[in-house]
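Partial complex: the chains shown occupy the same locations as in the complete assembly.
Just so it is clear, A and B label the chains in written order, and each chain counts residues from 1 on its own.
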Amino acid sequence: MKTEIKLIKNGKRLDGRKNDELRPIKIEAGVLHRAEGSCYLEWGGNKVLAAVYGPREAVPRHTQNPLRAIVNARYNMAAFSVDDRKRPGPDRRSREISKVISEALENIIITEKFPRASIDVSIEILDAEAGTRCAGLTAAAEALVDAGIPLKDIPVACAAGKIEGEIVLDLGKEEDNFGDADLPIAIAPRTGEILLLQMDGHLTQKEFDKALDLAIKGCKTIAELQKKAILEKYQKNMEG
Amino acid sequence: MSITAEIKKDYIIKLAKSGKRVDNRKFDEFRKIKIETDIIKKAEGSAKVTIGNTQVIAGIKMDLGEPYPDEPDSGVMTTAAELIPMASPDFESGPPDQESIELARVVDRGIRESKIIDVDKLCIIPSEKVWMVFIDIHILDYDGNLFDTASLASLAALMTAKVPIERLKPILENLQEKHPSIEKYLKEHPKDFPLPLSEPPISCTSAKFNGIVIMDPSLDEEQIAEARLTIATDTKGDIRAMQKGLNGSFTVDEINKVIKSSFDNGKKIREILYKSVGK
């Protein structure tokens, strides 16, 4: 049943991209009425919605930190977002992703300002097609900005990987399934510090250097889109 | 009830006494309804419905499964609703609570009891393989009247859904050896085809507070409501489902007025729905 798939043909990837090219990304801030901040993000075939509530009193009480706010990101896949229907509710994969995204966001939120509070971030994957954790984190960061939460920086995520022996940016669906390595990262773009880093697969040290470099470049491109979307929201608000 | 809520309540009731609503609607008037379909690529059918600020996505997934022993010739449908924390500061993650169970069950009955899906046409091999239809309702933004928004989203998603025979062809072909009749089924169904549906009843929800009954309550109105009544009506002018909620009561008179108003609004909503699904 293992299909041999040629992921690069004539120097081009299956969807026609160059090795260092991102899939199309669309970011819109402030799309929900109830949430204090929100973001809708399309990234290739991924459709993601993120919403922020808080800072508000953390419940149950024993979770409160007297010195700072806690950050709860909840990554959730809609039942209809994947080929075979996913049972509603968190599974082990989504709970791990929730954890690493929470940790990455906590790094850049000025949590000391809100002792005993929680900042709750909902990330809903509505349509999934490779790279949902990067898409989710990027949308969540934008929703935090939209909510006016004080941040040290706007985190942004992107993956690089290896297919057919070549290092490429932002793996697509088939590339994710049949590629040799996937390296999703998140950075704080101002300092270049790495907030999230995972790797599965097989990379030489040289390939790792190249992939990390490429993923950082991808992050920086997307960071510009994040800023643009916030600007558009402000303009729209002022016009509206 | 907080003091802010108390003031808001007084304001809504005062307005209502002079025949008005906060957003200038008439008592029997819906907020603006918007329906977008085919928005989720991975789903067999999908729709996003907004009524005012309330926003719901419904997605249809289909799979092969076994029929219930007492209905060996019928496909199986399941409805689930998630009041995810995204939609409201008051929703918590966790197993479905009474609210989301009631929501899912009312939407489910609206579809099941009205026999909207022709489940008999979803049988592949009697007693062995039938189509399973999963309706999953995702509440994204909660500003009142989830019942109608969720029900409308489910209908729009069903009406644009395709049975994914192409995606599942490899699995069906694998089963051919064991069940030779599948060959014929595959020949008769070479391509994805629309779900077999009949004309759906449309659900309209009213709320009552302080003796006043209004249609399509906003969240502020829901929060002061004493009683709720959801009525589904069909094109023939018949009643197809009812569900009363909350601890208040209705008189027989009030119920008859709500029925009338549900027919009027149902007709308008049906038009919006049909237009959105290109029917």
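Structure notes:
Methods note: a contact is a pair of C-beta atoms (placed from the backbone, for glycine too) under 8 Å apart; a residue touches a chain by one contact, two chains touch by 3 or more.
These numbers come from a predicted model, not from an experiment.
Composition notes for this entry: the full complex, per chain label, is A x3, B x3.
The rule we apply is simple: only the chains that are shown with their structure count from here on.
Listed in rising order, the residues of chain B touching chain A in the complex are 39-44, 46, 53, 55, 57, 59-61, 63, 80, 82, 84-89, 93, 95, 134, 136, 138, 140-143, 167. Across the complex, chain A meets chain B through its residues 32-35, 45, 47, 49, 51, 53, 56, 74, 76, 78-85, 88-90, 120, 122, 124, 126-129.
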